[in-house]
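Note that one protein chain of the assembly has been removed; the remaining protein chains are unaltered in position.
Up next, chain A:
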Amino acid sequence: MEKRVTFSSTITGLLFVVPMLLLIFVFFYWPSAQALYWAFTLEQPWGGGNRWVGFDNFSQLLSDPVYWGAIGRSMMFGLSSTAIAMGLALILALLTDRELRGHKIYRSVFIWPYAIAAPALGLAFRFILAPEAGLLSIINQVWPGLWNPALDGKDAMIAVIVAFSWKYIGYNFIFFLSALQGIPRSLTEAAAMDGSGPMRRILDIQLPLVTPTLFFLLVINITESFQDSFGIVDIMTQGGPARATELMVYKIYFDGFKGLDYSGAAAQSIILMLLVIILTIFQFRFIERRVHYK
């Protein structure tokens, strides 16, 4: 879309955009380019600048089973938390959209979790799901040793997924609800006149009409699961026990800032960037298609 009426003074126009351009140059483009440079070089142990090593950092990374483990866990984490958060949010949104009594209360309460900082809810869930105190400790009283996220990797993963999904249910809910409310009432009413029940209308009218939102949220949720999970993991498990919850961003942080392996961390950053870019391109294509529908 283009404006018909525009201003012609180039200098004023540039002045308005220069602060933003300077910021993104310094904090976005330069660092990204530097990550590329680091990923293909290796810092000398005794100083003296970086040495060009080509794809060595990458091949080293990709032949490292620990790194593949982190990728696998990130995928696992992303897919399962997305499935839980989106599934529950969709059900709740479909039911809230029926505008039963009190639907305004649901609408406002379900968004609250999204306002909580990831590390704060990490700490809250660490207590709630702790093996010796809190809410779930009752399980251990009945079956001793059944639940222990501090020792059992699988339990730790479940705990992290639960905490993350809880935050994103509200987020997804808001998008689903606004999409559902965008569906013209006349459609639903006409279907009801033709004798279709609520379930049939959900399956044949509402779900197909919210698929664009569904795909949009799918991409957003997976991207967010890469980045927003850091706070939760750092507070709840610190990647442990025995790397069982070490996700990609956590590994970058750990290798780069604790292990001081900048080249390795930069190579990991590049791989993660590529992953996110692919997802985003997928999303842009989808939004484009949706615009055509309108």
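Criterion: contacts are C-beta pairs under 8 Å (C-beta built on N, C-alpha and C of every residue); 3 or more make two chains touch, one makes a residue touch a chain; residues count from 1.
The working rule: contacts and distances are computed from a predicted model.
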UniProt protein name of the chain not shown, from "Oxidoreductase", "sn-glycerol-3-phosphate transport system permease protein UgpE", "ABC transmembrane type-1 domain-containing protein" or "Outer membrane-stress sensor serine endopeptidase DegS": "sn-glycerol-3-phosphate transport system permease protein UgpE"
Contacting the left-out chain in the complete assembly, out of A:Phe7, A:Trp52 or A:Trp143: A:Phe7
Per the touch definition above, residue among A:Leu121, A:Ala159 or A:Leu218 touching the missing chain: A:Leu121
Given A:Ile71, A:Leu95 or A:Ile183, the one touching the chain that is not displayed: A:Leu95
Touching the absent chain when the full complex is considered, from A:Leu62, A:Val109 or A:Ala242: A:Val109
Positions on chain A contacted by the hidden chain, ascending: 1, 3-10, 12-14, 16-17, 19-21, 23-32, 34-35, 38, 88, 91-92, 95-96, 98-100, 102, 105-106, 108-128, 130, 132-135, 137-138, 140-141, 166, 169-171, 174-175, 178, 188-189, 192, 197-198, 216, 220, 223, 226-228, 230-231, 234-235, 249, 252-253, 256-257, 262, 265-266, 269, 272-273, 276-277, 280, 287
